[in-house]
Structure formats: C-alpha cells, structure tokens
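Missing here is one protein chain; the remaining ones are kept as they sit in the complex.
Which chain is which? They are A, B and C, in the order written, and residues in each are numbered from 1.
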Amino acid sequence: MNAQPKPVAELGFNTATKGVYPIAATPFNPDQSVDWDSLDRLTDFYEASGATGITILGILGEAGKLDPEESREIAARVIRRTRLPIVVGVSNPSFTAMGRLAKESMDLGAAGVMIAGHAALRSDEQIAAHFRSAVDAIGPDTPWALQDYPLTLSVVLSVPMIARIMTEHPSCVMLKAEDWPQLEKLSTIRSWQKDGKMPAFSILTANGGLFLDFEPERGSDGAMTGYAFPDALVEMDALHRRGERDAAHDLFDAHLPMIRMEQQAGVGLAVRKYLLMRRGAIACDIQRKPGTALTAQGRSEIDYLLERLARKDARARL
Amino acid sequence: MNAQPKPVAELGFNTATKGVYPIAATPFNPDQSVDWDSLDRLTDFYEASGATGITILGILGEAGKLDPEESREIAARVIRRTRLPIVVGVSNPSFTAMGRLAKESMDLGAAGVMIAGHAALRSDEQIAAHFRSAVDAIGPDTPWALQDYPLTLSVVLSVPMIARIMTEHPSCVMLKAEDWPQLEKLSTIRSWQKDGKMPAFSILTANGGLFLDFEPERGSDGAMTGYAFPDALVEMDALHRRGERDAAHDLFDAHLPMIRMEQQAGVGLAVRKYLLMRRGAIACDIQRKPGTALTAQGRSEIDYLLERLARKDARARL
Amino acid sequence: MNAQPKPVAELGFNTATKGVYPIAATPFNPDQSVDWDSLDRLTDFYEASGATGITILGILGEAGKLDPEESREIAARVIRRTRLPIVVGVSNPSFTAMGRLAKESMDLGAAGVMIAGHAALRSDEQIAAHFRSAVDAIGPDTPWALQDYPLTLSVVLSVPMIARIMTEHPSCVMLKAEDWPQLEKLSTIRSWQKDGKMPAFSILTANGGLFLDFEPERGSDGAMTGYAFPDALVEMDALHRRGERDAAHDLFDAHLPMIRMEQQAGVGLAVRKYLLMRRGAIACDIQRKPGTALTAQGRSEIDYLLERLARKDARARL
Partner (left out) sequence: MNAQPKPVAELGFNTATKGVYPIAATPFNPDQSVDWDSLDRLTDFYEASGATGITILGILGEAGKLDPEESREIAARVIRRTRLPIVVGVSNPSFTAMGRLAKESMDLGAAGVMIAGHAALRSDEQIAAHFRSAVDAIGPDTPWALQDYPLTLSVVLSVPMIARIMTEHPSCVMLKAEDWPQLEKLSTIRSWQKDGKMPAFSILTANGGLFLDFEPERGSDGAMTGYAFPDALVEMDALHRRGERDAAHDLFDAHLPMIRMEQQAGVGLAVRKYLLMRRGAIACDIQRKPGTALTAQGRSEIDYLLERLARKDARARL
C-alpha cells in the first residue's frame, strides 16, 4: 500500500494546502560533515512517501547546529532535487540572519519559510512585536508557516494571539499546530474562522503525530511532522479524508507505540534517525554534536517495536 | 482477569516496594465541595484494583486547590478506609505547611509522604538545600518519595543529583520517576546503585504510564501514576514480573491510545475523571476551579476510544 | 525633618490614593515564632513615618512561610493597632486560600488586598483568566491592588494587558508598578488613561524605590515599597509634590547606595530587617527559614553606608 505520486495540482504551500509535509532530518557523516548523498536519498524517500511538500531546517533538522553556508547549500540541494514545494525553517535569534536565509531560500525556489517564537517572549505584545520584526526581515511577500509549539519553544500562543498574527500578516498561510493539548484548540480556531474572527489558513498538525487520529476531525488539513513513516502518515491522512475512521485509527494505533518513542525530548531524534537508517533513507543515524545516541538497549527496544509493527504494517518489515 | 487482593506481606512503602501505587483523584460535588462518598468509593476501587498502595494529594489530586483542613480530612478518611499503605503528597511553597501536613498525616497512620521541587530551583546547590529544608520540616524519620517530574515541575534532577539526595537522606525510600525521557535514566540509576554509587531505593514510574511497556526491563519496580485503569496497570506489572513480555506489550498497546489522552496537560485530568466516573468510581467528573472540562466532542472521543479498547480489554466494557 | 501624622482625609485605598504605603516586614523571634511585640512596634514605626497606609503579607513580608492562622492573626493585630488603611497580600497558589484570607481580612477591617500573577501564566489569555479567578475568589466588591513585578514573579503585564485587567475589574483600584524598566511604562499608562483607553487608578511604584527620583514626574502617585527609611520616602514624595526637584534628587541620591543594597534578591530582605532592627523598629532581624542572613562583613558594609548616609540625613544617625 505504497503512496502514489501526487498530481502537481495538489502540491503547494498556501492557505488551502492539505496533506503531509514531513519535517526533514539532516543526515551527517560519522566525521560530523553533512552527508550530501543521504540528503538526496532522504529527499527522494520523502517524495516517494506521497508527501505534499517537505519542511527542511527545522529544530529536528538540527538547524541550530549548521553554518549559514551549510543551511543555504542544504536548501539549494533539496530544492533542486524534488518537484515538491520546500518550506525552509529560518528561525534565528538574529533577525538579520533570519532575513538572509529567507531571501536566499526564496531565491533558490523555496515555496516559503517557517518561523517560531522563543522563550523570552512573554506577553502578547512581545509576541506580536517578534512576528512583526520577523515579517519585516523576510519581506511581506514571503509565504510562511507559524509554528505553535510551546512544549519546546516555551512561547504560548492563545487563539486570540494566533488570530492577531494571522490578521496582521496575510503572508502567513499556515499554522504548524503542536500545542499540548491541541484538539480543542483546533476546534476553536476553526470556529473563529467560520465566525470571521480570523482569516483562513492551512493547519498542519505535528507533536510527532501523537494525536493524528483525532486531529482531522477537529479541523486539521494534514500533518507537518518528522515521524520516520511519512508514508503511513500519508495513508492515515487519506483514510481520514475518505471517512474511513476505524481504519485510520487501526493504522494509527499500530504506529502509536513507535510515534511515542520518537516524540521523546532529546532521544526522540536518535530514534527517528535510527528508523530512517533502518529504512534505508539515510546512511548513518549520527547527530551533529552535541547530540543524543541510542544505546544498544535503546536500539533493541526500537527493533522490538518494529517487529511488532511489522505484523500490522508491511512498511515496518525491514 | 480482575486483580486479586494482595497479601499484607507484599504491601508497604519502603526501599523494596514493588507494584502499583495509583495517584488518587480527589472527587468533588457540583457545588465544588469534596465528595466524601465518592472518595470512599474511589478508595475501594483502588484497593480492588490490586494496588500495592495509594498516593493521595498529588498534583493531579488537585492538592493545591484544597484547604489545609480538607487535605487533613481527606488523608484521615482514606487512611481509615483501606488497609493499603497511603502516601500523602505534602509539597507546598511553605515548609511550615509541608511539615504540618506531613506530621498530621503520619499521626493519622500514613505510610509516608511525597515531595517535589519547584521551578525556582536552578542549581544543584539550590535543589540540595530545598530537600534539606523539606526533610527538616517533615522530620528525619518520615519515609518519603522523591518526585522527579521536570515536565510539570520544571526542576531538573540529574542522576548525580538524585544520588546526592538519596545519600543525604536515608528516609527517602522511593523515586517517583517521570523524567522525559526516562528509560536510559532508569538504567543509569540502577547501574550506579549496583556500583555502590547510590543507595538502594524503590523506583515507581509515572508519566501517566506512557513508557510502562519498557520501564520494568530498565529497572523500575512498578508504577505510581493515576491512569484510570489501575487494574490494567497491575496486570501489566504482573505480566512483566512473570516475563511475559509480548503479553505485557499487547495489553499496553491496547491502552496506549487512552493513556496518551490522559497524559495531556490540563485536559488530561478531565479525561481521567471522566473515565473514573464512567467506571463508577466517582459520581461526578468535575474539577475544583480553576479546572478544565471535556467538551461534548472531547467526551465522544473518549467514548470512541473506550469502545475500541473494550474489544481487547473487558475492563473497558462500561 | 520628621513626618507629621496625616489628616484622616488623606488616608485611603482607592483610585485616587497618593502617598507612601510601606511594605511591612514580618518580625520573628529567634525561635522562628512571630514576634508580636515587634509587630506592634513596627506598625507604630510605619504610622509615625507619615505613611498613607501599610501593605502587609507581601513577598518580603515572608507571607509564603506563614500558616493561614498566623496570616490572619497578623492582619488582625496590625488592623487593630493603627488608624492607617491596611492592604493585605493574598496571593496564593490556591484560589480557595486566597479567597479565604481576603474575606477574613476584609471582615477584620482591611482596606483592600493585593494580588499578583505567577510564573506559569504565559499568554494574555492565561493572565486574564487568572485575575478573573482571583476576583471571583475575593469577591467583586473587595478593592485590590494589582502587582506588576516581572523580575520576581516572572509574569509580564503589557500596557494593553493592564488596561484589560483594569477595565474588566473596577474593583482594582491601584497598580503596584515595579516593572523593570518602569519609567516609560508609567508615561504610557498615564497617556492611555488620558485618552480614555483605560480607567483611572492609583499608581504606587516599588522596585525598592530604585527609580523613585523620576517616577513622580512620569505619573506615579507615590510609593509602595519596603525600604527601611519609609520616613525618607515620605519626604521625597512631599518634595516631589511641592515641585522641589533638586531637593528630591539630593535626598534620593543620599539614600540610593542603601536602596540598592536592599533591592538585591535574597539578601536584600536581610539588609532591610537589619536596618529596621538598627532603627529600633523590630527586636531581631532573623528571617523564618529558609532565609538569608547577613555575614559580619555584610553587616559592616551596611554600617559603613549608614555612617555615610548619616552625614546627609539625620535619620541615619543611629
């Protein structure tokens, strides 16, 4: 049950975008340099999964550990490699650096960028000022996704705050929704949009996919997350759209034990890269320093979960 | 496959404790007063689940919203009601209040108390000072459990820090282990104990049970968490102890979709109380203000998960 | 140049309140019990300083270390002792406890209460909900002061947020303004009030008095802070009101080296209590545990600053 290539008409990065945007890992060689061959292979892997687009240089893409030159070259290489729209994470403590990577990425052919807040933003006024500075830095015509991920970013976006950002910035076309909890918030956002209290935008959910069984019924348009089985996410998404609720839950429940392992802080990325390596998408599961590695027992736990998953989903037969 | 009453010899709260300590909810009436009848029923429910003991007045017991008099009366009532050992959460910004509730609880017959740190504790020196003040307040002979729950408490306990606390305070008999991630940390703690780098103590894991399928193999002695199916936790624990790994995982996987819903911030307690109500353990799922309530759609999602769970576990046929 | 008793007409706790409200220390005996005699003496000391009112049970009153019974008794004793209006700090993680102390205090004859937020409040929506719960707990007719002290409380109140709270809650009659920086914020608040964007309220500044030389020109109505020379604060306030700018700065500059010592985190309270003891207002400078004590060198530094101050202000000749 492999995913089929999407017709070009379905691809895109705009307020109507639906589907799955994997958050791409960044593959490294054992000597800590970027593994360019694996990057190509990984790009192909995401495209073959049936994804709608790919998000690169996010937190789990280890963007914060890259040189500006590396970031630009990764963006260039992925954009050249695939026909899928590419969204580039450009969050940076320096708005100068943010604007620079955004401009370079758009010039290279990116579909848009992704921007998050940070822990020092406390009041709604500070948050509003941050995103005004960000849009100032990337330019008002660059489409962007707003990341709502308080667990890791420590910035809390209420529904009125999201409405304010979305109203102030028509170039924000998408919400990467990964609050915790998220379900009721999805319903509230969709209700506010229906009532004209905020503009329309696409909502892709994340949190590693941990609530992907209910999010579409709450109003999400798909997923933007890095789970190492993007093809399974694409299938879940399709089942939901066809209204096959039980089947969607069956597939989700089969993957949930693994999804949960990937969603751990720190070691979650080690799990993800190990799975991508086991699936042949990258050559090596190493992280750039400072990173977390799976121990032998950690790997054996993942192997065991893979075996259990393989009984229900052939994609896990490795 | 209901749990059997434990022989008294297996009960206890000490460095050798094994099994399941449910974290008790506190039932309220619609008028916000404590629902004493439900408290009795809930105590019986936990005892009937096969639990080793019960922990009351924890965070999810809404302890912070109770008057000192209510806290004392709840402790008195639960202790009188059950033959199980009772551990009382006594964390409080005031060490005076902490010491008072600890003393009252021990006088009433509690088996021990539970203590956490708080967000203002940053350096290891500050953490060490906090637990010295706490032991000073509760007295050096009161057995206690150390709560390691950074996600909610924002206090980070490294393995050397845990070793330091446990070495300084022989009255600390148990670690309530709910770091995130927790698995490798369990292995490290057990390895340090084996090497004589810290004393022996019981480790019960929590995090709502989200990693309970692997924790016993990493060295945990059981669980101390509030999942609304403590009887299922008791069964998982028994399966693990008998080495029935696959069966333990099967049971865990069946419950994981629900466990995850309960483990959400804020609304998780609403899910838990709703399930306890559906199971007949309490009359009403209301929280004392300020609390979070499930919407109609939220309830229907839990009902749907219950139906799915019921196909695999008869306890969910309500 | 000692302060004169205020005519009753000038006393009060309402939106027009002007003058100085000392934040009262809580005196303890060496055995950690409340020193009731010193509490009387301290109350008299504040009244004799020319204060407009007194705020008790604030953070620096070590309120978090008191039993509910002690808090109530302190409130009762101070209220009975003085003709000055008394504001009672009632901030508490439990709204039940907050409401109880507020009701007891008002029944005893308090003029109002003071309420702060806490570190877990991140978005403006969370802050708004917190103060709604607080007003729900204390009752809509209890006058209260809003504490804006991000450095210690970690809750950030923007000017629009203050406008929202003040508009929603007519019972909030005063802002205890101690943001950092605070000067421009004072001007902005007064400008918003002038433009009808928020209602009128009294603003007393704090931050230990560290910016008291400019705050009145920015729109403050006085000070609510615990500096051990409240009589000097009263005189500065009077000089400002009479437009004697240079004289106000001269007096302020003389005290600034000491003000800065008191404004330190942790040890600042030890400085304050030591000065109150040296001035004869309390018998002993001990803090309830856990507290910070001045070392011998720390005391000698304060003594040296006192000597230097005494050359310019006779109040420091002890």
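As a convention for this text, a contact is a pair of C-beta atoms (placed from the backbone, for glycine too) under 8 Å apart; a residue touches a chain by one contact, two chains touch by 3 or more.
Note that this is a predicted model, so its numbers are computed, not measured.
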In the full complex, displayed partners of the excluded chain: A, B, C
Touch with the omitted chain, as defined above, among B:157, B:189, B:233 or B:306: B:157
Options A:65, A:190 or A:245, residue touching the unrepresented chain: A:65
For chain B, the residues touching the chain missing from this view: 122-126, 150, 155-161
Hidden partner chain, residues of chain C it touches: 180-181, 183-184, 187, 210-211, 213-214, 218, 249, 252-253, 256-257, 260, 264-268, 295, 297-298, 301, 308
Residues of chain A in contact with the chain not shown: 64-68, 93-97, 100, 119, 129, 133, 136, 288-290
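Going forward, only the chains that are shown with their structure count from here on.
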Interface residue overlap between copies chain A and chain C, same or different (over half shared): same
Centroid distance [mean C-alpha coordinates] between chain B and chain A, Å: 34
Inter-centroid spacing, chain C versus chain B (mean Cα positions, whole Å): 40
Two or more partner chains touched - positions in chain C: none
